[in-house]
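Only one protein chain is missing from this complex, and each of the others stays in its spot.
Naming follows writing order (A, B and C), and every chain is counted from residue 1.
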Amino acid sequence: MRARDHGFAPGLLPPGAANAITDVAGVRVGHANHVADHTGVTAVWPHGGDPWSDWYFCATSALNGAGELTGTNEIEEWGCQEVPVLLTGTPYVGAVHAAVTHTLTARQPRIGRDDVIIPVVGECDPSSWCDVRDGPEPDDALVARALDTAAGGSIEEGQVGAGVGMETFGFAGGIGTASRVVGGHTLGVLVLSNFGLTERFVLCGRPVGIELAGETASSGEGSCICLVATDAPLLPHQLRRLARRPFLGLGRTGSHGSHGSGEISFAWTTANLMARDEAAEVRDLRMLRDDLLSLLFAACAEAAEEAVLNALCAGRDLRGYDGQVLRRFPAERFAVT
Amino acid sequence: MRARDHGFAPGLLPPGAANAITDVAGVRVGHANHVADHTGVTAVWPHGGDPWSDWYFCATSALNGAGELTGTNEIEEWGCQEVPVLLTGTPYVGAVHAAVTHTLTARQPRIGRDDVIIPVVGECDPSSWCDVRDGPEPDDALVARALDTAAGGSIEEGQVGAGVGMETFGFAGGIGTASRVVGGHTLGVLVLSNFGLTERFVLCGRPVGIELAGETASSGEGSCICLVATDAPLLPHQLRRLARRPFLGLGRTGSHGSHGSGEISFAWTTANLMARDEAAEVRDLRMLRDDLLSLLFAACAEAAEEAVLNALCAGRDLRGYDGQVLRRFPAERFAVT
Amino acid sequence: MRARDHGFAPGLLPPGAANAITDVAGVRVGHANHVADHTGVTAVWPHGGDPWSDWYFCATSALNGAGELTGTNEIEEWGCQEVPVLLTGTPYVGAVHAAVTHTLTARQPRIGRDDVIIPVVGECDPSSWCDVRDGPEPDDALVARALDTAAGGSIEEGQVGAGVGMETFGFAGGIGTASRVVGGHTLGVLVLSNFGLTERFVLCGRPVGIELAGETASSGEGSCICLVATDAPLLPHQLRRLARRPFLGLGRTGSHGSHGSGEISFAWTTANLMARDEAAEVRDLRMLRDDLLSLLFAACAEAAEEAVLNALCAGRDLRGYDGQVLRRFPAERFAVT
Partner (left out) sequence: MRARDHGFAPGLLPPGAANAITDVAGVRVGHANHVADHTGVTAVWPHGGDPWSDWYFCATSALNGAGELTGTNEIEEWGCQEVPVLLTGTPYVGAVHAAVTHTLTARQPRIGRDDVIIPVVGECDPSSWCDVRDGPEPDDALVARALDTAAGGSIEEGQVGAGVGMETFGFAGGIGTASRVVGGHTLGVLVLSNFGLTERFVLCGRPVGIELAGETASSGEGSCICLVATDAPLLPHQLRRLARRPFLGLGRTGSHGSHGSGEISFAWTTANLMARDEAAEVRDLRMLRDDLLSLLFAACAEAAEEAVLNALCAGRDLRGYDGQVLRRFPAERFAVT
């Protein structure tokens, strides 16, 4: 059951067919874990082709940057990327970074000869629930599996892939996604949700966290990586603006961007792809008229809010490495009929 | 009547004595207009002394920077300022900038000899309601009056000073303020509120904008300048973080940071003042431990949300220059008892 | 006589026909002063049309932002502008800002009705030499004159317009310009040069400042506004990168970006103009392939270095308001034959 199945439908705009980031044509998501109760890897292919051959415009932003999204310097500089996006637990950023380097290099003989790549790896910290000192670390095979099983359509949410061990407002969080259709364009958000103080949780405007506060032991710190995809023909400076909007959705659920939180976004468009081997000196591009951005901004805030709710609604109980239990969010208790 | 008088009390933290930015000791606010129905000037003194003699740490941020806050380059570079803050209508930024330069220079003989000043002037656009082509422009006397009548305690809100002609979610907006007390520190927000699409207005979690949408002709574009003051001993890089938080409060009222909106913040601390004529090579400063910032961040989002509601609740009908009426927000219709 | 007339020709790339920012087709520059020895105004029209009707892509950067370039928030947000650029002395930013608002509003009836404008005004501080407390302030007529006399072709340099009272490495500086032609594109730089410690002056690699150090009373603080125009089809994120390059040229002349210096740039392209009244939802644009940017970056650093040298070589003695003399740079002493 997802948020809408309980009547939790934030915002005014309609979702896409799968109500997922994969509603943006070409976007594919894959999850992989070594074991069910330990943080693994989630991979996102940004468009239907090979990003190494066809670069895509992108941008990042941070409400509170106490986290990592590798590749940020290059994204800021170039406004484009050439690799898929990987998500994992904080202590595994290096392992996943190395693995995606190995995997992509093995498959593309020009990498390391013509040019090198700089992976994009985001993280949240699952160490309250998963034993990151002794648990299994992602390796090349795991990362390859996430990349290779990535698919469109519906996405598994909650405690899966990079989402295992993630906590949201004191309950089991993790992967969540949602989308909006607006002005002929589709925009989707995928979150790795690991933030929020229980007492501050707001469910579609209802301050339910106040009544839930005694039921958890939430610290309130944590992070939330927000991926935003759209098929609207945006330029990098427009994407940089769009990348600030998921935080409004997080704020509506109760985030204030805690000191220790990595609330970091990565936004891209599947339009305006740029062929690596372009011979012409000038590329022809398309740009959505600026005044039409407002609706995309609204869509982004709405989809981010719903993606967090979907992460919560998809949760399951997780027994932590020290025996404590991270409980699923009791969505049915608040269902709107 | 203010928002709390109607039962609109967003957030969990308690307000200060006046529930205003002036709860931060030393902060003073003054309003001045030529005529009641035309945009004037609001002046804010950042601390109890003379900022030219005692510099104050500050920072800015923007959710959507389609507006002006002069002095931004210097604030970003130095992390401090030496002037009061002025607010006005967009077409009057130059006039107010010149007037504050004239006024401060006349009063301080070292200005223009030892050093020059770079004023801080923020704006929102009242041109839908006020005739900015032919209406009276602020002059030196008006700016001096705003500076000289500034006081602590309760602040007049709504359609006053820079607030005249400002629209919020389709109703009369303008000046609003609120505060929070947390961890022994006080934080206050003052907004110049001129943003929001009626149908997106959320009142303490209630989507009341949907039912109000037919009653206004709101374009939804517009701006909101957010001033944030605190007595917590912060450093400039901590203030830069704080400056991002009022936007979460705006988001909770329904903002998505429209394309044409100048949602720009300016945050400062009254602690850690720095004497201009310091002889020692090294200054002694104090810094709030970073992990204690989270509560200030929450306080800032809450106070910003309430400041917008206060701007709305303080409104009055304004007859625009073309005969149309900008109606006051009918707060009583939604009062919680 | 200009720098090249003395044999000072920094860099490897060839200049354009006028070796001036006006080599970029459509760019026009105008100067106006009330009196010869007091800081006036310099106006730059960014392209051959009306920027209010045809928006132009632009970006800013700062090596040391202790100065003002109004409009920075909007430029950062939108990546485009709709107004000409004005330069003046620091205390006159407000007066010029008001004057350009008045002038453009008077000429375009839609301003203040359909939309408002946010002027772009940059400054350097002439107060060591000009009496900014009592000297004549720019007014509407002066700003209109600078705007209306703007022309292409050769530009008057040195102590003229906004350049009066400006000091560079202890000598008379002010307005300077230069250009480069590269890869079929033209790039021009115009500086308002008011920076540099005499002993650090490097003239085409020669540390001549060391021998000149005893001849001036330079404080070394000060500022340098750098305008960069090109006809290469760049996007805003590419212009943001370009905007960082004039500082490399300043550095080669001896700048280290002093604490009190406003070394701020504004870069734009005359390609990719965007019609305000565009009806289509999507604009067609062109983007120079990224790998071709390197030469433009080199051109920008070279032109900025030469523009500073041109400002120095165009200087004349200026008797300051307190009777001291700001001496012209003795270029002939270092001429290369």
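Everything that follows uses one rule, which is that a residue touches a chain if its C-beta (ideal position, glycine included) is under 8 Å from a C-beta of that chain, and two chains touch if they have at least 3 such contacts.
Everything numeric in this text was worked out from a predicted model, so none of it was measured.
Only one of the listed residues, B:Pro84, B:Pro126 or B:Pro236, touches the absent chain: B:Pro236. Touch with the chain omitted from the figure is made, among A:Gly16, A:Pro119 or A:Gly220, by A:Pro119.
When the omitted chain is restored, the residue from C:His47, C:Arg145, C:Arg252 or C:Arg328 that touches it is C:Arg252.
Note that of C:Asp23, C:Asp131, C:Glu167 or C:Glu199, the residue touching the chain absent from this view is C:Glu199.
Those residues of chain A that touch the chain absent from the view are 62, 64-74, 76-78, 90-91, 93-101, 105, 111-113, 115-119, 125, 127, 131-133, 137, 262, 264.
Take chain C: the residues that touch the chain left off the picture are 12, 63-64, 199-200, 202, 205-207, 210, 220-221, 241, 244-245, 247-249, 251-252, 255-260, 290-294, 297-298, 300-301.
Mapped onto chain B, the interface with the missing chain covers residues 77-79, 183, 233, 235-238, 240-241, 278, 280-290, 292.
Methods note: only the chains that are shown with their structure count from here on.
Chain A and chain C have CA centres that are 43 Å apart.
Shared interface positions of chain B, i.e. residues touching 2 or more other chains, are given as 64.
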